[in-house]
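Note that one protein chain is taken out, while the other chains of the complex remain in position.
Here the chain labels run A and B in written order, and each chain numbers its own residues starting at 1.
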Amino acid sequence: MFRHTALRFWTLGLVAAAAVLRVLTAEYFGLELVAEIAILAILVIALDMVAGFGGMVSLCHGALMGAGAYGYAMLTVKAGLAPPAAFAGAVAITGAAAWAIGAVCGRSQGIYFIMATLAFGQMAYSIVFEQPAFGGDDGMSGVPRIDLSLIGVDLNDPRSFAFFCLLLLGGVYWFATHVLQAGLGRTLTGIMHNEQRMRALGVNVWRIKADMFGLSGMIAAVAGALAAQHVMFVSPGLLNWTVSGEALVVVILGGLGTIIGPVIGAIAFVMLKHEISAHTDYWHLFVGVILIAVVMSRANGIFGWVEQRLSRARKVTAGDAIDAQGRTDAAGTRARDDA
Amino acid sequence: MLETRGLSKRFGAVHVTRDVSLRLQRGERRVILGPNGAGKTTLFNQLVGETRPDAGQILLAGEDVTGLTVQARARRGLSRSYQRNTLFDGLTVEENLGLAAAVAHGHWHSIRHDSLTRHDVRDTVREVAEQLRLMPHLHARVGDVSYGVRRQLEVAVALATRPLVLLMDEPTSGVGPEMSRGFHDLLNDLPRDLTLLIIEHDMDLAFAVADSITVLNHGEVVFDGSPEDARGSRLLKDIYLGHWADA
Partner (left out) sequence: MQGDLGFWVLQGLNALQLSMLLFLLSVGLTVIFGLMHFVNLAHGALYAFGAYAAATAGAALGFWGGLLIAPLAVAALGVLLYLGCIRRMRRAGPMAQVLVTFGLIFVMLDLTRIVWGAQALSAPVPAVLDGRVAVLGVEYPAYRLFVIALGLAIWGALALVLNRTQIGAMIRAGVDNDQMAACMGIDVERMFFVVFCVGCALAGLAGAVAAPILSVTPDMGLQILVPTLIVIVIGGLGSLNGAVAGSLIYGAVQTFGAVLFPQLASILIYGLLAAVLILRPAGLFPARG
């Protein structure tokens, strides 16, 4: 059950302050990095909403992000819509598609759910790759950024764009935590813990799963529409299942089911990627090793590890029963229940 | 309030329920007795919709619910507890009750309000927790409380949906005789207009609580009547109650 603990508040504040400071002081490359991190963070928040609180390990979130990117690109470049309308349109279309995917896949469990989402993601990839209307292998270029000149902001300026991304990330963070603390999120968490009992209580399980998956898809589409504006170009590679896999890696790296954890995971992931890529071509080797180490250590990622450490320290000093300890136990139970 | 007509279900060659017809009045408290394998739990599963009957009808408050899903029946006021604890182990006692109460008050799919902090949900949680003596454990994680408390919570969660009919599958299964007597008091404290259908092995509890008794054997209703008649019944003694009636 999602809670805003003091640690989470402080971490959030620290991340926000550091990000703002970075945007104010950084040069071009640093600003690009901030935008990249913010976009990835939005995507992994979307994934954590369903994976961390509903046990819905999706391998189609990359495709949903790609749908958002292509939706935005198609609506601006091909349909000639104004960018803000295209943004809203892309989010709405992707949300509807995600709702449908959630409604269909929500009936299956565990590995079948993973496979089913993988299938839908790859289906989207094939459609984009093979239909000439989407530009095929070449993708589409000339994607415009939203025009905010009315309020005196030029998003073609990297600093403004980085700010814009951060602002949306903040909004997404607020929205995601709000939904998770509302009835929908609470009920979804209940379903993850015990689906049969939730049904016996009168909960329409597939509907809850579909609704949350739809909301998650809308957030993924925000990430996609931002990504399209960031590089002003879309290509089918965005929808590939490995993108979904990487997003899952980031969620796990940061701490599943904590929302702020995956944001930290996104920061760590992008920074590491740039650091390691500067020295070697074999960046995936490092990601792979880190991922295996994190999963096999059974810690809940960076943030989960810190939470656990702190709660343990407090337990020793104060001697009280700590709920964060319970949460990691619950994560363990969840992993076993999935089997 | 709850009625079944000719409910039948077979698994392969075995009739687990055969032509079961029951009729519960509003506020009636009925205990179902029967040896292991008599089809009691399967009857519950059919009543709430977890198992489909091969034939027969189920009526809840006069409405035919035979074709409805588990969740649709639950929202119409049919709630159950399980013989084996079926709780949300990682969550606190309060959260367990809150999830159920949120359904009762229609906040379970809201994306605007926190279902657990709504005043109507909190009131229900408090009320049910008091009824089932769970107040001292409200903030404990379910995994950390004793087995007996979890048995109470199992019933409390079912009750927090504010049902018309509550089905309890061996609420005292696995608890000691002392706790069992405590349960007797708990059940007597429940609202009188709530219809109860209880599967129970503990004879003392059964006869202390029941307005009426149904006995199942090999999936068939072999006795249906008042506790007084049940005590005097020769048939019951033969099938099941031998040692109790002799005592």
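The definition used in the following text is that contacts are C-beta pairs under 8 Å (C-beta built on N, C-alpha and C of every residue); 3 or more make two chains touch, one makes a residue touch a chain.
What you see is a predicted model; the values in this text were computed from it and never measured.
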Missing chain -> touching shown chains A
Missing-chain contact among A:79, A:271, A:292 or A:313 belongs to A:292
Could you tell me which of A:104, A:231 or A:310 touches the chain that is not displayed?
-> A:104
Interface residues of chain A (partner: the chain not displayed) = 51, 57, 104-105, 107-108, 110-112, 114-116, 118-120, 122-123, 126-127, 129-131, 241-242, 245, 248-249, 252, 281-285, 287-292, 295-296, 334-339
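Keep in mind that, in the parts below, only the chains that are shown with their structure count from here on.
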Chain A contacts chain B in the complex at 1, 178-179, 181-184, 186-187, 189-190, 193-194, 196-205, 207-208, 211, 215, 321, 323, 326-327, 329-330, 333-334
Would you pull the chain B residues touching chain A in the complex into a rising list?
-> 48, 50, 69-75, 79-80, 82, 86-92, 95, 98-100, 102-103, 107-116, 140-141, 143-144, 157-158, 161
